[in-house]
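The other protein chains are all here in position, but one chain of the complex has been omitted.
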Amino acid sequence: MHLISAAGASPSLVLQLVVSGVVLGSFYALLGMSVSVIYSTTKVFHFAHAFVYTAAAYVALGTASVLGLPIVLAIVIGLIAAVVLGVTIELVVYRSMRRSGASSLGIFLASLGISIAGPNLIQIIFGPDGRNLPVGNPTLYTVGTVTFTTWDIVTVVVSWVLIGGVLAMRRSRWGLASIAVSANRELSAAVGISPQKIYVYAFAVGSLLIGSAAILFTLNQAATPNMGLQPVLFGFIATFLAGVGNQKTAPLAGFVLGMVVSLSGIWLSQTFQTAVIFGLLFVALIVRPQGIFRKAAV
Amino acid sequence: MERSEKAQATTDRLVASNLVCGYGKHSVLHDVSLTVGAGEIVTILGHNGAGKTTALKALFGLLPLQSGVVIHDGQNITKSSTASRVRGGMSYTSATSAIFRDLTVRQNLELGAFTVRDSKVRAERLARIHDLFPVLKDRGSAVAGRMSGGQQRLLSIGLALMSGAELMLLDEPSLGIAPSLVTELFESIRALSRDAGLSVVLVEQNVGAALPISDRVYYLRAGEILLSESADEARARDDWWELF
Amino acid sequence: MTVSTFISRARRFTAAAAVAALAVGLASCASSDSGTAAACDGDTAINGIFGEGGEAGGQGVTVKVGMLLAMTGSGSSYGEVMSNGAKLAAEQILAACGPDFEIAIGDHESGSVPAAVAAARKLISQDGINVLQTSFGGVSEAIIPLVQQNKILTLQGGGTSPGQIGKDYLWNTRQLFADPSIPGGLAWVAQTYPEATKMAVVGTLENGINAQTKLIPEIWPEVAPGGTVVLNEQHEVGLTDFGQIIAKIQSAEPDVIWIFEQGGDNATFMKALRRAGVTAPVVSSETGGEEVCKLAPEEFDTVIALGENYDVANPNPFNEQFVTEYKDAYGKNPDIFAANYYEEMFVFWELVNRVVADGGDPTSGEQLQAALAADPTFQSVYGGSADEVGTMSIDEETHLPVKPMGAYTIKDCQLTQVATITEVDEGGDPFSGVSK
Partner (left out) sequence: MEYYADIAIQIMFLMMLALSLNLLVGYTGETSMAQAAFYGIGAYTVGLLTMPVAVAGLEIATSSGVAGGAGWPFWPAVLISILVSAAVASAISIPALSRVRGEFLILMTLAFQLVTTQLMGSLTSITGGTFGLTPIPPMTFFGQSLIKPSQVVIVVGIATVLTFVFCYRLGESPFGRVLKGIREQETAVRAVGKGTVLPKVIVFGVAAGVAGLAGALNASYYQVAAPQSFNLDVSILAIAVVILGGVANPVGTVVAAILLGLLNPVLDALVGAEASAWRGVIYGLALVLVMRYRPQGLVPEHQGPLRFLRRRRRRNAPAVAAAATTRAPRDGAPDATPGAPGAVPSGPAPEVVLKVEGMSKSFGGIKAVSDATFDLTRGQITALVGPNGAGKTTLFNLITNAITPDQGAVTLNGTSITGLSISEIARRGMARSFQDGRLFERLSAIDNVAMAIPDQRAENPFILTVRPLYVKKRERAVRQSALECLQLVGMHADAETLVADLSYGDQKLVAIARLIATGADVLLLDEPTSGVDPSAVEHVIDVISDLRAAGKTICLVEHSVHMVERLADRAVFLDQGRVLAMGSMKELMARQDLKEIYFGA
């Protein structure tokens, strides 16, 4: 049992882990933003997000390698598929359940059902093996002892551009409306906002973000049918650590989470990492259920 | 009701007939009919739990009706969504959650005009509300929930006005604010009604403040209209306890 | 993914959907694959090697062979080739007037212990198997009590682990990850990279764990002057983000990296490692696997594989006919897994013959094991020469095979042997077993 890593905290390791942490943190920030956009607005514990993530990756690599479409086009199709899937789940499943007076627990269980059925369906169609998006190898950059690749840069840039975009959209008509709905649903309806439409909007934006995250992931790694669970869990962790309904701090929480995960590598063997991260979440939720970045309610 | 049905059809901004509604099994309004004319301020009085708030929500479409008809400006809106009622010139200000507490004053007012697409119109309205309630201009970037109760109340009225409503449904605007402010607030409502032809359905417990600005009064008890009379008649009353 | 695999997947999907839609509730007995060759003639290439069959050759005897394989999950490509090899052997044996080996396959879902135990139970109780071929370390360890209690002679050709060594009823035909291969391998590394002192070891919490945590730190300093293990990292199976481990590798600056990765993890790791610009040579205890080649072909070409390797070009007559027939049947060259499960079937045949000759019951696992222990040497597709069939023997104590071991370079997923390694004697010269 090697709980403590033998590597020790050499400066070059710390630097490299900081750089990995920035990349991982940006990725988690994007996941946090994605989950938060949906959860803070609709209060749906959207576990099926994991399926949307997986579907985006598989549609992209399916169209690229089977239909032979150019990779950029395939990625766009993958993203469209994510949005369509996310919105369809809202319209076909959640909305009708809400209408028939389902509890939030009931909606969560339906969502859980989708998150089980979806990836298994993908496995039946594509098989269980990992599959790569047909993109070339990235260029390697070395600064001092620290290395990173084009994909690392792409991940960081795309993540923050998307996060910035969503935060900027908060000033738009739709953005303002979705803030209003998450702040006070009844009053929003009273000022003429249709919460139903805002929900669809939230699912579209959230799905676009999670789809983008899936594509960023597949640049580097093979897609597998079960790839979705972990990122969505991390998205939820970021959302809950940030404080529910706190869209602005969810990416920050995600980023911190990524940094913590990466830097924990200085002392910790990978085999204990998940246990430690989820253990921390467990404690954090007990100690500060309102979130670490949110002051206790007055 | 004194006025004839025919006259109402042309001059009445809102006609509600035989409303029945409630929450699930809990039936609150049993058979409520009321009318509001253009530029008229109508006050609904009654004890708590009599169904006043429910009546406003029913008029605004926030609660599904079990039966009854609501006609606004000659249009049957019984089945319309709240959003389309807002576009049709109706607004509703709740007694308890009338503002977005976590947003700024400015954002609140912007949201009030959510159905207005023309930015020029929005700017005009904002200017008018700033004239009307200067404090909302001064504290534009303040978080609404951190302002005093009175300021929050003003904001809620401003929010309702931003939509360009011709018919305001106001639920206890005097709740939780100082008596001096109440008078001021009610005066501005009166002024809006007089100058801009605004129709108001007012639910108030503060009879003393509401009556001076009202045209007509309905008394509601246990979900039924007990009595309807002109505000002058109501002011002359000495037996209010009996009606509550 | 190629178009054809996609289409075949899609077909399976529609077919399966149709079947499922038709009837849920009809539990029919599982189909078992069996050799369906026509009447035997006793004059096949196999007869040339193993004799003419007939009554002495076990003709008329039906032996039920269970196979516990990864048919689904990340390792399903292993399951496919393993079953291909075994099925080919069963057909050839039947055609050569040998016994009828009926194959029943159980799925351990690429290493799921509960799935494996359930599948093994089903093979034993429902399919009534007499012998078993198993694969994967963890799941094979988990079914040991079962095969012992039911006296099922079990052969393991996929890769051993410490828990599978010297176990009653379980005999190995591949010594991958087994401790004995480690000293020779390390000695070869020391000889090949004389400058190398710092070694990093990375692996899953799977088969190689013992070698990784105990043997390498012990032996490496002995065989390499000034040798140290600068990094010893383990991770869970199926890890996708190797960023941290690679950062540690970069920081530790090893001269050589030894990995115990399997299947997809191999590819993920190699890709991440090379993309991060780490150029140190990588030595891997894995010499096979289609999945790796599919996912990281370029990166895998930089790996040096250590262990026994199956050589397709081996001119030994047993192997030659195997390769030809295999290609005819499946359209591609066999790999190490196809070969091991193929030749295991011939081990079963040999044992059946011995038991029949002694007048015993050839379906009794107990008697088959006794026959194996009495003389654990068998004809093999490994070794030998153009004139002579190779042999493989299994150690009576450890139940591990003695097969030629080697170091291999990889090009386009094909292995080329660059050195031969034999077991290093205890206390002996660590280099004695290495030859170029």
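Should a chain be cited, it is by its letter among A, B and C, assigned in written order, with residues numbered from 1 in that chain.
Assume a residue touches a chain if its C-beta (ideal position, glycine included) is under 8 Å from a C-beta of that chain, and two chains touch if they have at least 3 such contacts.
As the structure is a prediction and not an experimental result, all values here were calculated from the model.
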Exercise. Using the contact definition given at the top, list the shown chains touched by the missing chain.
Key: A, B, C
Exercise. Using the touch definition up top, pick the residue from A:F45, A:W151 or A:F255 that touches the left-out chain.
Key: A:F45
Self-check item: Option from C:G54, C:G163, C:P221 or C:G360 whose C-beta touches the chain left out
Solution: C:G163
Quiz prompt | Contact with the hidden chain (one of C:L146, C:I257 or C:A407) | solution = C:L146
Quiz item: Of A:V18, A:V66, A:V84 or A:L121, which residue touches the hidden chain?
Solution: A:L121
Exercise. Using the touch rule from the top, list residues of subunit A that touch the missing partner.
Key: 1, 45, 93, 96-97, 100, 102, 104-110, 112-121, 123-124, 128, 229, 233, 236-237, 240, 244, 271-272, 274-275, 278-279, 281-282, 285-286, 289, 298
Exercise. Touching the hidden chain in the full complex, which residues of subunit C are there? Just list them.
Key: 12, 16, 19-20, 23-31, 71-72, 76, 107, 109, 111-115, 117-118, 121-122, 124-126, 137-138, 141-142, 144-146, 149, 161-163, 165-167, 204-207, 209-210, 236-237
Quiz prompt | Interface with the undisplayed chain - residues on subunit B | solution = 22, 25-28, 30, 47-50, 149, 172, 174-176, 179, 182, 204-210, 221-224, 240-241, 244
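As a working rule, only the chains that are shown with their structure count from here on.
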Practice problem: Pick one for the touching-chains graph, please: line, ring, star, complete, other. | Solution: line
Quiz item: Central chain, going by Cα centroids?
Solution: A
Practice problem: Determine the centre-to-centre distance between subunit A and subunit B, using the mean Cα coordinates as centres, and give it in whole Å. | Solution: 43
Practice problem: Indicate the whole-number Å distance between the mean C-alpha point of subunit B and the mean C-alpha point of subunit C. | Solution: 80
Practice problem: Let me have the rounded angstrom distance from the C-alpha centre of subunit A over to the C-alpha centre of subunit C, please. | Solution: 39
Quiz item: subunit A touches which residues of subunit C in the complex?
Solution: 1-3, 5-6, 9-10, 12-13, 16, 72-74, 76-77, 110, 205, 213, 230-236, 239-241, 243-245, 247-248, 250-252, 264, 267-268, 271-272, 275-277, 291, 294-295, 298
Quiz prompt | Residues of subunit A that touch subunit C when the two form their complex | solution = 2, 5-7, 10, 12-13, 16-17, 20, 23-24, 61-62, 65-66, 124-132, 137-138, 140, 142, 145, 147, 149, 151, 217, 220-222, 224, 227, 230, 261-262, 265, 269-271, 273-274
Practice problem: Name, in rising order, each residue of subunit A that touches subunit B in their complex. | Solution: 173, 176-177, 179-180, 183-184, 186-194
